[in-house]
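Showing chain A:
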Amino acid sequence: MAAVAEIVCWALGWVLLTSGAAFVLIGGIGVLRMPDLYTRIHAAGLTDSLGPILVLSGLMLQVGNPQELFKLAAILLFMMITGPTATYALANAALMAGIDPVPAESSRPDREQVR
Partner candidate 1 sequence: MTLASQLPALQVVVPLLTAPIAAAMRPRDLAWLVTCAASLTAFAIAVALTAGALQGPADTSLRYDMGGWPAPFGIALVIDSLSALVLLVITGSSTLALLAGRRAMALDIEPHRQPLFYAAWLTALAGLCGITITGDAFNIFVFMEISSLATYVIIAAGPERRALTSVFKYLITGTVGATFYLIGVGLIYMMTGTLNLEDMELRIAEAPSRGPVLAAAGFITVGLALKAAVFPLHVWLPNAYAYAPHTVTAFIAACSTKVALYVLLRFDFMVLQANLPEHAAQFAGYLLPLALAGILFGSSVALFETHLKRLLGYSSIAQIGYIVLGAAMLDRAGLTAATLHMFNHALAKGTLFLAVIALGLRLGQANLNLSNLWGVGRAMPWTMGAFTVAAASLVGIPGTAGFISKWYLVSAALQQGPWAVVLVGVILISSLLAVAYLWRVLEPAFFADSPATLSEPIAHQSWAPLVILWLAAAANVYFGLAPQLPVELASRAAAILTAGHGAAELLP
Partner candidate 2 sequence: MEILGHYHYWVFAVLLMIGFYALVAKQNLFKKMLGLSILQSAVFLLYITMAEREGGTAPIIQPGVADQLYSNPLPQVLILTAIVVGISTMALGLAIVVRIREEYGTIEDDEIRRMDRRP
Partner candidate 3 sequence: MIVAVFGIFLLTLLVVTAIAIVRSSDLFSAVMLSGIFSLLMAANFFVLDAADVALTEAAVGAGVATVLLLGALALLPTDERQGNRHVGLAALTMAANITVIIYATHDVPPLGDPAAPAQQHVAAWYLAHTPELIDIPNVVTAVLASFRGYDTIGEVFVILIAGIGVLFVLSGGRDQLLPKRPEPTLNTALKHHLIPQVVGRLMIPFIILFGLYTQFHGEYGPGGGFQAGALVAAGLVLYSLIEGEQAALELTPPNLLFGLALGGALLYGAVGVIAMLLGGTFLDYSVLLSDPIAGQHLGIIVIELGVGLSVTGVMLTIYHAFASRVS
């Protein structure tokens, strides 16, 4: 029974790790492909929030000892607090600096390159 639970944890852990990695990758592509700063922050937020949450949960499923579990949980808590704050601060700073969002109808990548 214990062995089955271990295998399930291990497999589920890998699923979470892989999907976390996928989100980080998507976030990275998004930062490159999005047309303006605000949408790019949105993409970067993905690498900051969902990605680490999935990766860390996956790791938590795989480690056995409670001390490491606690450390990973602390890191997860820390990232869930600081990630959104950083995103907020970045967007706020951009707005204060007078950077306007690109209107929807003109948000083609080629337009971004001209600017």
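Keep in mind how these were chosen: all candidates are chains of the complex that A comes from, given by their letters.
Keep this in mind: a residue touches a chain if its C-beta (ideal position, glycine included) is under 8 Å from a C-beta of that chain, and two chains touch if they have at least 3 such contacts; residues count from 1.
Everything quoted here is computed from the prediction, not taken from an experiment.
Novice: Pick out the one candidate among 1, 2 or 3 that is in contact with chain A within this complex.
Specialist: The candidate that touches chain A in this complex is 3.
Novice: In their shared complex, at which residues does chain A touch candidate 3?
Specialist: It comes out as residues 81-82, 85, 88-89, 92.
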